[in-house]
Each structure stands twice: as C-alpha cells, then as structure tokens.
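As structure tokens, the structure follows; a few thoughts come after it.
Some chains omitted; the rest stay in position.
Per-chain numbering from 1; labels A and B assigned in written order.
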Amino acid sequence: MRLVVLNGPNLNLLGQREPEVYGRSTLAEIEAAVRERAAALGATLEWVQSNHEGALVDAVQGLKGRADGAIVNAAALTHTSLALRDAFLAVQVPFVEVHLSNVFAREPARRHSLLADLAAGFVCGFGALGYTLALEGLVERLRHA
Amino acid sequence: MRLVVLNGPNLNLLGQREPEVYGRSTLAEIEAAVRERAAALGATLEWVQSNHEGALVDAVQGLKGRADGAIVNAAALTHTSLALRDAFLAVQVPFVEVHLSNVFAREPARRHSLLADLAAGFVCGFGALGYTLALEGLVERLRHA
C-alpha cells in the first residue's frame, strides 16, 4: 500500500507557529510518528510539504498510478484553492482530510473546505494525533474498498 | 477510564436506514466493535441511544462526575439542539463528535454543527469505523490532558 501525505503552506513552521492553536510538535516529529505507524500497518509513505499551490497541484496530479491513497492537510489552501479541488477530481485517488486545530472553533473562513466533500474521511481537532487517526482510517478504507 | 457513547435520533435504525448513506452495520454491531476496542484500551463504556432530545440532555447532565469523556453522534440534533450544546457547556466533560456519513458532502443544513466547536475532536465520513477512531482519539486525549 503506497500512501502520500500532502502538507500545505506554513506547516513547515509547526511547533513555532501559534503553538496554542497548532500544538508544539514540529512537522518532522509528526512525520516520524506517522512513518512509524505506517510501517506497522505495512504501508510505504511519501511526505510532501510546500508553500506553493502549483507545486501541490503537481503533487496531487502525481498521485495517479503512484499512490493508493493520500492524507491531506492543505492548510490555508483548504479554503481558497479550487485548483487543488480540481486536481483531486481529476486523479480520483481516495484521500482523508486532516487538520490539527478544531476548524469549527475558528474564524468562519476556516470552516469551509473546498476539499472535504470529496474526502473519504475527515479528522480535525486532535493535533498531531489526527494524522495517525487519518492514516488508520485511510488504510482501513483502502483494505475494504 | 469511564466513557459514555451518546447516540441521537434514528441511529437505532442503522443498517436499514439509507444504507447507501449510513452503511450496513447496525448500531449493535458498532457497539460491539467499540466495546471490544474500549476493553483493549482499558476503558469502561456506557452506551446510550434515544430519539428524545430531553433524554439526551439528561444523559449529558449525567456525565458530570460519572464519566471522564464521551463520544457523541447527536444525529439530527447536531444541527438543531441548542439545549444539547448548553448541556455540554454546563458539564464541561471532554467529548469527541462523530458522524457516519461525510457531512460535508450532504445538504447544507447538515454541515453546521451546534456542538463541534466545543469538541475535543471531530471525525466523519468513515462509517462505523469512525466510532473506533473517535475512541482512540479520545482516550489518547484524556491520557495526555
């Protein structure tokens, strides 16, 4: 099972970026934890982070034929990038959407996702742990699809 | 660790109710799976389902001092019951909100939850599996709180 984790703008600053909102784990620490769990579940993992919408669109396009599923935290682009949405519509690879913070407890603009209705599942509010839950949910989904 | 799972109106019909939306597992089957996982995690579990808003408000009030956390699928009341919200505000017991279907892919009225901003985490779209993910997330949260 080949999986890709896509991380959007500013997630490279995790740990120092508004820690009261996003927690104190760095993206590298989250990656390590998810890789460990993926290995235990028998899945390989590619890890991507970019501040550039176009690079993320390229990455989603690249999923086709190279990945069985994806975990996506598109960060700010979740709410503004119709291009990312179109990319997922085009490749039709199952993905789970994850957010560190509880988006329902934040500004209204953060409550509307352009991706969520396409997702195989949605997890938010658990901090770094959410990535692992998303991974488990995605693997389970792919196994029974 | 004492946990309670609260299920709202019509969830007693799971398995026969719009299976293309909610899946084919019955509520009893979900309960069995969650109880098994809870036992493995060392948590006791109380399981509640009601079609009556008032009964669910009573149940939430009953969490105080009797439970360490809750998993809540308030079903239709998620979107209409301010009384349930007030009950959670009053008891201040941590809870995770879970939905079987992907609420973002449904009618607009299903996209606004009166509880979600109070939740310690939110999971949707994974079907029956979502309850187990919610359980894991909640237990992890309570252990590190």
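The working rule: a residue touches a chain if its C-beta (ideal position, glycine included) is under 8 Å from a C-beta of that chain, and two chains touch if they have at least 3 such contacts.
What you see is a predicted model; the values in this text were computed from it and never measured.
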{"item": "Total identical subunits in the assembly as filed, 2 in place", "value": "12"}
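As a convention for this text, only the chains that are shown with their structure count from here on.
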{"item": "Angle (degrees, nearest 5) of the CA superposition of chain A onto chain B", "value": "180"}
{"item": "Rounded Å distance, chain A centre to chain B centre (Cα mean)", "value": "24"}
{"item": "For the chain B and chain A complex, residues of the former touching the latter", "value": "102, 104-105, 113, 116-126, 129-130, 133, 136-137, 140-141"}
